[in-house]
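Handing you this structure, nothing more for now.
A protein chain is absent from this complex, but the other protein chains hold their places.
Our next item is subunit A:
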């Protein structure tokens, strides 16, 4: 039924990709002595649809890097021949040689294969502060039977997200304040018990889902003197029921994206919520940060998908009494929960909309002579409300970056075709290779409609000088999102540090000049200028792409990286530049965040973002729900 690859043979790649992502993983056996386990019976368990083959073990470090992105078996490296290679078997790119990457890195960052800045290979346990345990809390916790651990590795793993400064410190073997204890609740009731105990003994709780935060949300506040307990929800990962009549499914909030989709796919359904971090990020995390998925044009963002949420707070459990599709009952309490970033409680269970899996999928891509034309085209597509499941526009730098990530072509024929295509676009059509940019597309639905839709979008693109550039380019564009995080680790091996950040901005057209365009240009220019002022020798890599379109605006994603060789305090400098870039975004009418959230990284701008009264509203909710600041991660407010 799904991924019907009739015809062009490359449809249905998304589910296939998911299978590849998750397929090789097995739930490892618990070996750590400090972990005591107890099974928790899921309530309403009559439809415990699936609980096997989950991706995330308690001891994450067994399959994931403790100081970098993703799986331990997967990374970029330069092999003995000096060629870039992507190791492992998990991704389409795995095991392949990427011939152009080395040259691209040398050309873009001025890196040198001889100059390496390798990470500390393993965590020095002595670098980790001994845990400050609240004995009474621990004693009572033991009696509940909820597994916990105060092993150094476990604690360090839950003390960070994936901000540059967090990973940079880990690579240098530096560890700051880390949680004193990690607990693994197995179900909602476990969480209720943990929160009750925490309140009773005044222990600070920090919920932990997938650990993919890029807002310093998981960092332990320096000033926290109480014992800090990380509540890792990864073991609460069951789909409790699927309601085919209402097209909803009820899940425990710790389930990660890839498991959720895979398990639903087995029943012929999907949520369609695919944030770029979906391999690792959890449902609860999505709710707590107001996440957005790549295919939101069809399925909606998290706030459109959630029907019902259960959250455990110090004041008790908050939830709605029914599952009506819409209510007029005062301000929606879901909106206190969504985006609360772990400051009010732990999200334990969520009911989400589901859809039958799409019958047909097709990637596509369009090359535009320049970024301006590309943005104009995206605006028109949004205006006509005919955006495909996903439509993204990369700028010229990112287009070149994508090219550098092309794996070695296997046949002469493919390479000949590539050359021909390039010739056609640059010479025959007169596109300047230093200006052109590419939009990647993903269509979903029934076959006939997809083809119709595809034609409509390509027709619009043609009006803006766009040329269809094939499915491969499109697909590679989406693959890039999953591997780019691994690339940062490679860069860091060679003195390159980088980060991505995002914003949303209104279209706001002036004749044919868009605010979206202006913000892209200004932020990129600001980054380059700031780096220059701060003594960065090599011009930084500063690039952007438009990743989502809305009726009234777009989401813009920036990448920024530079060679820090010779700089005394690169992380500090990096943060200053990132700060300047955010100021620039705000000055140009961009939002503080589209989907990454505020955390502690962007807290300073919250007040100006939501006004004094708005801050007061949020504060008063926090004061009522959590008067003793049990959920004391210090995010948001």
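Assume a residue touches a chain if its C-beta (ideal position, glycine included) is under 8 Å from a C-beta of that chain, and two chains touch if they have at least 3 such contacts; residues count from 1.
What we mean here is this: contacts and distances are computed from a predicted model.
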item: Chain excluded from display, named as in UniProt, from "Glyceronephosphate O-acyltransferase 2", "Small RNA 2'-O-methyltransferase", "Cytochrome c oxidase subunit 3" or "Metaxin"; value: "Glyceronephosphate O-acyltransferase 2"
item: Contact residue for the chain not shown (choose from A:317, A:586 or A:606); value: A:586
item: Residue among A:296, A:515, A:545 or A:600 touching the omitted chain; value: A:515
item: Touching residues (missing chain, whole complex) on subunit A; value: 372, 508-511, 513, 515, 518-519, 521-522, 525-526, 586-589, 608
